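I have placed the structure first, in the form of structure tokens, so that the comments after it can refer back to it.
For this depiction, one protein chain was excluded, whereas all remaining protein chains were kept in their positions.
Going by the order they are written in, the chains are A, B and C; count residues from 1 in each one.
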């Protein structure tokens, strides 16, 4: 009897049209199931096999000013070094049990480095990236290649590459980290290894461009010396000047009557792995969206979840039945199969263009690789 | 204050070399994190980013005789029909919180159908299969194609195919179902649709071979009329006679001094999708292993988890630090990165051959598609 | 001047609407082109860039009885050994300049081995196969694996595998060889290497099944010990019993009202590489077609060329503007973009079924790999 009492399985017979009729025999059967660590499908099917994904996560918004303030406090109280590894503070979706999971598969954190600080070298199978909404001065050193980080830059970090950070500037710097930590946590595929405690002086130099950009940062060109398809992008930085120009070009083409945008007033680029043309990381899709002043995107829902950060401009975003006014740096999550739309709403304090720039990352490559991707767009009626 | 109290995030400053020094300021910082729904990496890294996978699941064994007895009871108490959909009873790993998850990604259940019963038609994105350790008489009807099920047969069921079951025999029949329900549950990619309440009389016929086998069941041959690569196998039944012969052939080749087995005394075949040569389902790998009488497999560990069922013979299996004697029908799980080995131990009641036949399914295709697969074998030293 | 006279380039000014006006200056220009080894597009475009392929090859038929008679003569006059390597006699398309090219890309030959003879071991990058329209007794030894050859069997031979033949029977045997010799000849990609002058006694054994069939000849199953995708099929023999049953199954499904045939009365299977589900050889597609007694296939044309051999039955085939009555063993070619159709015409001497079985090989995989494939079918009007 004690054994049953300790069983992690708990079953209750309920009087419902979908369930077997409660009876003493049924109760006894359920006690038998519990003892043998068994759970019937008929009590669980609605939760396990819904008509469409009903996310355990909820839409939520984090204000950048609050994150930066807390990270700044942590900069004074929490050292960076071996063990904790990084001064990174992660978004915890309110309905995911206090876990540092922005969504069931994605990790999003603000990382913060004080002047002169180093974050020690390590590597892990988790795929990662950095994105910079403001500031500069930190170098990420990947496999011995120092990569500067500045506002608007996107830095992918394929799994199992050695990497460290150091702040060469005289002021703190914050940026966001995106990883597939929750995905690898639930599927239990993660490996981790410590590297050198301190990178070499040669790696602490601060060149204008990383070596990776000198090899891979030329449009449509690849080094003949490099191997063929690589799992993650060998290009370690995607600079804002390129991204900005690509988005501006799309909106200009639209204005001239040509194809190029996703929908009217909505330009978007995806960061790609130049060795495959596919997603920049095997498990994470990363894009930058620009919504022209006054435009609004059609509500769209997809298998899988996304995290967005407002890179520039102001606007109003709607995620399922929630809606927020957002401004630079704000972060929010879009759970699986939850409709999302964004409207650009220029405010007095915005830059001239008045467009809303949204940085986005999602777990879409997982579903495409496994042929589980679906999407659905509510187009306005003619 | 109430707000903080209600926050799902709970942080505790601890006095440890890896953690920031406890102080009032740190406590205040943590309260700020909680209020903003933030969790620092430094308190979680050991759990989230271990040196290698440390599974939340544990090794566990379920005895077939107990499963069949309880399923038989359910046959009398639990009707099969719309709503509950299936009389399926799932293995619940003891450390996964009472959820019907054999492992963090895999579902394994015994399904049971009384004489004359029908399980209604539906479809879902979850990839599924049936495997028969004993009995016959049930037909699975897939897309209108009736597929008989008999001992040793493996029936894959790619996602989003309509399917129903009916028991045309005069006695109950049990088999196991394997699905990727937990994986799609945690990644939130699942869709489900009800079909007809009752399949047609034409579909209730009981032909010797399914149409799928007549089109796809010829070695190395494909119908010219069929499209190219398909997501899941169009072959809906892999018969025991073929599997048995393939395993016997490998051991015979080994005895003649030729390559073919995995290691001495250990033959194994993988069920494949004949349109790609790859795994039979996009998220589930399925294999049959045969360990020759007296042989033992080398301990092997892999990223991802497996469920095994003993198809025939007796033996002793070791999973991490657990070990069990097993016999026909017994089911057990091997968590991620946990070493597994099996020894064939013929008993008086076994068939002449004395070999141990192990049916296995795993989530390996997920990791291979995302380039997260690793494995490691302890070879005996020369 | 002598230099010009010796130039391989010869240009003539012609008076035609599409050509530049003849003049002394134009003649002088053309002499300049000749001297510099230049040829203008405007004199060649009609030949080089036609509206659709206009094959240099023509439809042609070879009678099996004539081939066998000549091969039998060669059996007495021409030894088999190092240097000549094989007693193979190739079809020479009448409009390809006397070259042993059945089509611009495909080689087809009858090979003939006297009792007790050996054809020495070698390997080459040319992809090859054997197909047996009658007889048995020869073993092809591939990488040390003896593979018996019998009526109806198809034996692929991926490039760069060592192979030899020996006739273990007490009578001669003939079969056909198909290779991509012309393709590799014109693209200049071929390598060749001599092997041992004599295979070992162990390789001269005559087992019922090859080792390759014991590893790979089980429908939908692959050895776990084998590597992943392989360039050419590791299955070295596709037996007639399987092919025959697959074709019969398709026609039976059609008779029952189900899909499966290419068109009414026309069943067809493609030999595949079980490690990829794709073509059995990287450059050659191989299929067996069965036209039911009285049925006729719709005229179809494709990029690329085919060679057919009548395996069984009688009928009438139409290739472009040519048409022939054909019977067992007859070989014919279908040039690129030339419509082909076949009608089964049972004769008194045929087997009971009255169907026409056509073995076919083509260069289609080349065009599919390079995205140059096109096809077009004339369907009968409703």
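Here is the rule we use: contacts are C-beta pairs under 8 Å (C-beta built on N, C-alpha and C of every residue); 3 or more make two chains touch, one makes a residue touch a chain.
Quantities reported herein were computed from a predicted structural model and do not represent experimental measurements.
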Let's see if you follow the contact definition: name the visible chains touching the chain that is missing.
A, C
Contacting the left-out chain in the complete assembly, out of A:43, A:187 or A:243
A:243
Touch list for subunit C against the chain that is not drawn:
7-10, 17-20, 23, 25-26, 29, 32-33, 36-42, 44-45, 48-56, 60, 62, 66-67, 70, 73-74, 76-79, 83-100, 104-105, 109, 124-126, 159, 181, 183-193, 231, 282-283, 303-305, 335-337, 363, 365-367, 369-374
Name, in rising order, the residues on subunit A that touch the hidden chain in the full complex.
211, 214-225, 228-229, 233, 235, 238, 242-243, 245-246, 249-250, 252-253, 258-262, 268-277, 280, 287, 289
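What we mean here is this: only the chains that are shown with their structure count from here on.
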So what shape is it, when you link every pair of chains that touch: line, ring, star, complete or other?
line
Chain occupying the middle, per Cα centroid
B
Subunit A and subunit B, separation of their C-alpha mean positions in angstrom:
30
CA centroid of subunit B to CA centroid of subunit C, Å:
44
